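One structure, pasted below without further comment.
The complex appears here minus one protein chain, its other protein chains still in place.
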Amino acid sequence: MAERYIARSKAIAARMVGGEMMVMSAVDSTFFTLNEVASTIWQAADGRTPLAEIVAGKVCQEFDVDPERAQRGANRFVDELSQHGILLVSDQPLIDSSPSPERP
Amino acid sequence: MSLMAEMNQKALNLGLPISVHLDITYRCNERCVHCYLDHDDHGEMTTAEIIDVLEQLADAGVFFLSISGGEVLMRRDFFEIVERARQLLFNVKVKTNGVMIREKEAARLRQLGVEQVQISVYSHRPEVHDAITKLPGSLKRTIRAIQFLKAQGLKVVLANVLMAGNFSDQQGVIDLAKELGVTYTLDPTITPKMDGDRSVLALRIPGSDLKQVFHNQELVGNVEEFCAPPPPPGEDVMDGFPCSAGHTACYISPYGDVFPCVQFPLPSGNVRRQKFIDIWRHSPQLEEVRSIHARDLPTCSTCSHVGTCTRCPGLAYMEGSMRGPSTADCEKSFQRTGIPSANMLNRAAGGYAGPLIQIQALANSSLDSAFPI
Partner (left out) sequence: MTTAFPTIAREAVSIEIGGMAIALRTQDPSFHRLIENRYTGFVGTSPDSHLKFDIDLREPSESSVDDDLEVKMEHGEWLLKRGDFRASWNPETSRGRIRQSCNPYAIDCVLRIVHSLVLARQGGFLVHAASAIRGGKAFLFSGVSGAGKTTISRLAPPDATLLTDEISYLRREGNRYIACGTPFAGELARVGENCSAPLSAFFLLEKGLQNRIEPVGPSEAIQRLLRNILFFAHDPELVKLVFQSACEFASLVPIRRLVFVPDHRVWDIIR
């Protein structure tokens, strides 16, 4: 299966609040919060580390979860966030992954 | 509770300053008659100082950053500041009079992902608006700025400060906002000058005009509900705080002074001398503000409006005591519901509406007479 590379969009406002991330789209002001596991994936989304590695390395280490379920959960989560335009997903590493904020 | 309200509650529980209002200059190209500021530059923070503050704020957990002044565009480094703020992923709102905003500036604000721009409009008639701003041609340029900002798809809020000279033009401003396709907000608060000068309060609209505003269905929605007498306050009301100032929000001046709020100028520290997080966590002034619950307010805790009043502790502080009443808010509660506040009743009865414990001059001067208030 192809690697998935994920990177945080720059067209957002975001801040950690007690282990959870608050994220607001700079395009349409939709507001989300990410739980601890989601926040861990989010913070590791540097465009260079494959998702599978983030899950195996960070998620499974820090949280008590079955690796296969964790990968599935992470993939679903990544799909959802990318639909909202706040996470960029590609099968190649994303270098300089910042779109200008006016493009969704 | 909405998701946003949940996060606010979480921030409150964790003592996080999620909102900061940062004024980057007090200089201004207008001289509004009601303004509370001294517009001379007494040594504003440099670009480097401001950027360092922004980084400290991001580390401290601040999410909402409101950038204002004075007029923000008077600073040559304004866009540099906004750009850095957006790199640090703040939700940025800007307040401006718009006089210096044209297509280029509007496009840049959009490109940087500023969430909202708030612009003050005092009247739909140039002669009235310009007489307030003391800048001829300002209304024309302000309206043009709103149009440029809207054309870029930015969210624009039109703020209408109501005062003696423009009250009758309120409907005109509401219609103007509709025509421009922007959100209308009104503010009947005139704040005393930061240096203590209260003469500007003469511009406040009289009670009868306030009453009219509160009974305007277009502005308040269900008038019966909005103007209903206050319900009897429960225990949770007495545990409550008046607002987020000092709890999840604070203010930073162009000179680095930290206050609980722009309208609560209690000097609580200066970021040029201390780290922001140290001020936020350990300032004795902020700790004192945080300690004040509704039950600790001598007059207001006895008032029927205690659970519903818009009491601003900053206005109360400027009137004499951060635990005292804010007469502007007494007036609002009264005009809204028809029921006088405890403070109003005390004064009407000629009673001493001050602290419960009086300082007594003792005949025996070997004792310290002062009781803490």
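Each chain gets a letter, A and B, in the order it is written, and its residues are counted from 1.
We take it that a contact is a pair of C-beta atoms (placed from the backbone, for glycine too) under 8 Å apart; a residue touches a chain by one contact, two chains touch by 3 or more.
Fair warning: this is a prediction, and the values are worked out from it, not measured in the lab.
The chain that is not displayed touches the following shown chains in the complete assembly: A, B. From the options A:A7, A:L34 or A:L88, the residue with contact to the chain not on display is A:L34. Across A:V27, A:A74 or A:L88, the residue that sits in touch with the chain not pictured is A:A74. Not every partner is drawn; the one left out touches subunit B at residues 2-5, 221-222. Although one chain is not shown, part of subunit A still touches it, namely residues 30-38, 40-41, 59, 63-65, 69-70, 73-74, 77, 80-81, 83-84.
Basically, only the chains that are shown with their structure count from here on.
Distance from the subunit A centre to the subunit B centre is 36 Å, each centre being the mean of its Cα atoms. Contact residues of subunit B toward subunit A in the complex are 3-4, 6-7, 10-11, 13-14, 16, 18, 58, 61-63, 86-87, 89-92, 110-113, 115, 153, 155.
Those residues of subunit A that touch subunit B in the complex are listed here as 10-18, 20, 22, 24, 26-27, 29, 31, 33, 100-102.
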